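Then we have chain A:
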Amino acid sequence: MPVAWIPSLMQKLTEGQQQIPVEGSTVRQVVEALESLYPGFKDRIVEDDRIRTEIAVAVDGEVVTSGLRARVGAESEVHFLPALAGG
Partner candidate 1 sequence: MSAGNGYKVIGTRPVRHDGVDKVTGRAVYGGDTRLSGLLYGQVLRSPHAHARIKSIDISKAQALPGVKAVLTGADLPKTGDTIVDLGEGPARLKYMSDNVLATDKTLYSGHPVAAVCASNVHIAEEALDLIEVEYEVLEAVLNLREAMKEGAPQLHPDMTTQEFGEDTGRTSNLATHFQHKLGDPDTAFASADVVIEREFNTATVHQGYIEPHNATAMWNADGQITIWTSTQGSFAARAQTGAVLDIPVSKIKVVPQEIGGGFGGKIPIYLEPIAAMLSKASGQPVKLIMTRPAVFESTGPTPGSHIKIKMGANKDGKIVAAEAYIAFESGAYPGGLVGAAAMCVFSCYDIANGLIDCYDVVLNKPRSFAYRAPGSTQACFATEHVVELLAAELGIDPLEFRLKNSATTGTRRIDGVVYPKMGCKEVLEAIRDSEHYKSAAPSGPNQGRGISLGYWFNVGLQSACTASVNNDGTVSLSEGSTDIGGSRTSIAMQFAETLSLDVDDVRAQVVDTDSIGHTDVTGGSRVTYATGWAAYKSALDVQAQMCERAAQLWEVEVDQVAFEEGVFSSGDKSYTFKELSGHLDETGGPVIGRATVNPDSGVGGSFAANIADVEVDPDTGKVQVLRFTVIQDAGKAIHPSYVEGQMQGGSAQGIGWALNEEYYYNKDGQLDNSSYLDYRIPTSLDLPMIETIIVEVPNPGHPFGVRGVGEANIAPPPAAMAGAIADAIGVRLQELPMKPSNVLAATQASEGQAALAAGG
Partner candidate 2 sequence: MSKIHVQTTINEEATEFLCEPRESLLEVLRETLGFTGTKEGCNDGNCGACSVTLDGVLIDSCLMLAVEAEGKSISTVEGLANPEGLHPIQQAFLEHAALQCGICTPGFLVASKALLDHNPEPSEHEIRHWLAGNLCRCTGYDKIVRAVLEAAQTVRASA
């Protein structure tokens, strides 16, 4: 089962949970699963059916380019990070 890593500033919402195994084969399914466990989660990550521009989602350490549709493997880690400006 993929594991979602919860940013420390969002752990209030997840009752202190840092790592949460959830079902899902896409980022969207992972976020929906987190939303059903912790209502309000999705709102922090998603706006207008897209990942918020100020947030980046990384699957297995790589920032995804296909947003909520990005594939998540059975052993994947999903991280939520602040989006970055380039160099």
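Here is the rule we use: contacts are C-beta pairs under 8 Å (C-beta built on N, C-alpha and C of every residue); 3 or more make two chains touch, one makes a residue touch a chain; residues count from 1.
Inclusion criterion for the candidates: all candidates are chains of the complex that A comes from, given by their letters.
All figures in this text were calculated on a predicted structure; none of them were measured in a lab.
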Of the candidates 1 or 2, the one touching chain A in this complex is 1
Taking the complex as given, what residues does chain A use to touch candidate 1?
5, 7-10, 18, 43-45, 52-55, 58-66, 70, 77, 79-87
